[in-house]
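Take a look at the structure set out below.
All protein chains but one are shown in place.
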């Protein structure tokens, strides 16, 4: 799932402080594509992609957004109980997801639909838990993509432990842990930093700072940019323009390479924006201004790459039209699949609590069967 | 309890990086008194104490050590179930303890006997929990010295919350939280950093890095010096020579002043050494070399100040002799008090679980009374 | 008298408002409790009226929330802490169990910990994982905590008042699936004791004991049973620590049969404690063993299965029939 010709260099020694230089209030962030779609260079991170690869990234983002939008619609129609939209975070997710290798392992939080896409997880499989038919509808080991984790921050430790195991195996795979700006406050994330540093585990911490944790702005979590957190634990942190898919790809690839060559953990803060509500249950008008969103629409990750593709003549109308058709087909498939997604059998409650069985589960299952049978009897 | 003429300056802006400059591998630490007892200057921290104050600090350290040694002996004699010795950490504790004002509030861990001394807690009161007659034998509000906390790191959050309350009250008191190098790995300490930074709470985090967490060296907790942890949370950290009582006093006073004037939290890493076992249950020969201890004996905090007092002619034989007598008297009082410390009444089990009572406790208390009475009956 | 018809959510809101108005030491804190008013709007409008110093949006860290609340309580404040959902209380469990619950005893009574922890709990709202659990037993087992759960708006109001006034830590479980149930709240009434159970329906054949969301279910069951000529008494326990065993005993001495209903898993749940103690107290009165209806020994299932997992009318009546069959 890697865009292999990505020519991201390993960060030089100096790159530990990449982005640490402040420019007029805001910390510098790694950017390779301006909001207007201009390619720019960065001293520590570079990338060189073929037109096909660039179109591929564009396609990934467009399909992900379409899928996401369709899921939101399905929630409104009552087909899903809830949906957590990634709207606005497509570049952060596709850029980082495409930086991973097949043998890398990904630990997502609950919003990484774009990363799941890159890993080859069928998007319809993501919908089961939001529909309420399961708590995680895919086999994590099939795509090395762990289940969504809802308890904020927990998965950072799982990723670190997994990475410690990778190192023990002498493998050159890397691990990436996703979490949000809000999650950065959880003790588990801090402990993950400590373990990763102490054991020099091959794990990349990928923080999507979308500037909101439900209704709380990032200032409720930190008073300095989050990427700086890493330094105090003894590994580098860098802030990347999270709406710039090229920069995210380059930085993540560099961080993963660094990890796989034994240089240990790294923290990436992808500075982005949650364009929609926290979830379909949320009402952001209660806590933030429309203006903020409008400001960020100008930095839209998809428009930005489209502008680049168009300006450089890297994609033609036929490409965009075909992609539109593909999007529609994806949306339709998602719709059809969800609508026919069966409810689990009642007895599923008694499955999988244990791998080796448990006497009480057996007893309760038997009681339940008898209880249900009693209705059948009554009806007879 | 403050040594008031301490002329520690508020850290200048530049002091945020005090100690951040590396000198030949080891990070710089703030030092005002060399191991040989020479006074040296530091660009950011200074101190000017009268001979009497210097002798006072010396007396504090000597009495604390004597008390501590007596407690160790009492444990060996079976009068205490356990003792956690502060041997070697007298300067870190007396220096920081003497930097606090009466209205400041102190949250210790379980080894802060020297800080307790500075706060005016009768040392014999510290022994109850180690003897097993109580879990904390003093009124925290009497000396603004909280109970010892055994669950590693918990008290960092209590201190932060308390400091948030101080700020709400508009008071200019400060709060200081003690913890160890091992504790730095606990999520609670990280969360305390986050809360303190976000609310700009007037709390000083005082980490005694005694280089061991039971059998684990500090490398098991971090791969960079601990004071650097603070920066990633947006407040300054500084490493001070924890065996230099003058430097500790100056740095802590500056940090507390900073907190009380609304500049927010600060982390002090007092670099010191646990000269003894972790507790009387521990056997350090299993995990560390005698040589290490010997190395640190040369940096002994008490000898260092004594050398200074003697070299500068600030204390005479009479002073040292009187102090010896005072030490003996303290030791005797501790011994006598502990030996006659009564066991709690059985019924104490049923006290203080709740402030407002609880029906089940009443029921169990009554049952216990009846149960005990049944023996009396049998004997009759 | 000043009676209003309020939902449970609004009653809690009103109670918090009263507390903030009358005691300057009361604080409200938690994730999203400010501008958003909490994900269930229970703290709606409070930050607007009492400011960010009294109604505090916290970092996303439950241990930090409870740990700093303890510190503020030590400073003389009375924090009312919100845990956003039942399944997210566990990061704070250490602070609750080892510090909040024990500190008063540790200090031999010298310090008090008047902290209220609000936890919206229970299922049947069609939510994703961790949003539908009933962990009350995990708190009731821990000495030093009081554990309560209102089932109606008036109790929601008054039990919150009493919880805040208590000098002990109180875990206040809010029956989230009943947040929108309305009831009369008389904000000038004189409330009864916080930990006393209440008979919400009299009956003679069997006693149903429940608390929080299951009280309504039990009342429905009693109504259904009445149609079949069975007279069920329903007790609203209101408090899970302490438990008003005297009230249960009185009822069981009359009805001679007891069924305990809760959403939490049966294994090691409240029903076990009630069954054990009531059997001891009423050994010669009981005509049938105390039966328990609750969740299964399984993680709370995906929401499409929750109707099967949760005790509903049918399962309660099934146990009633089984008890009556003895």
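Each chain carries a letter (A, B and C) given by its place in the written order, and its residues are counted from 1.
The working rule: contacts are C-beta pairs under 8 Å (C-beta built on N, C-alpha and C of every residue); 3 or more make two chains touch, one makes a residue touch a chain.
All values derive from a computational prediction rather than experimental measurement.
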| item | value |
| --- | --- |
| Touched by the hidden chain, restricted to displayed chains | A, B, C |
| Which residue of A:31, A:75 or A:134 touches the chain not shown here | A:134 |
| Which residue of B:29, B:57, B:92 or B:183 touches the chain not shown here | B:183 |
| Touch criterion as defined above, residue of C:34, C:144 or C:213 at the omitted chain | C:144 |
| Footprint left on subunit A by the chain that the document does not show | 134-137, 139-141, 146-147, 149, 151, 154, 156-166, 168-169, 187-188, 191-192, 194-195, 198, 351-356, 358-361, 363 |
| Residues of subunit C in contact with the chain not shown | 63, 87, 90-91, 93-94, 97-98, 101-102, 105-106, 129-130, 137-138, 140-141, 143-144, 241, 264-265, 267-273, 275-277, 279-280, 283, 288-292, 296-299, 326 |
| Where the unshown chain meets subunit B, residue by residue | 81-82, 128-135, 150-152, 182-183, 185-188, 213-216, 220-221, 281-283, 286-287, 343-344, 346, 348-350, 353, 358, 360-361, 364, 368, 371, 374-375 |
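The rule we apply is simple: only the chains that are shown with their structure count from here on.
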| item | value |
| --- | --- |
| Of all other chains, the one whose Cα centre sits farthest from subunit B | A |
| Inter-chain centre distance, subunit A versus subunit B - centres from mean C-alpha coordinates, in Å | 44 |
| For subunit B, residues that touch 2 or more chains besides their own | 187-188, 191, 194, 198 |
| Multi-chain contact sites of subunit C, meaning residues that touch two or more partners | 58-59, 61, 63-64, 91 |
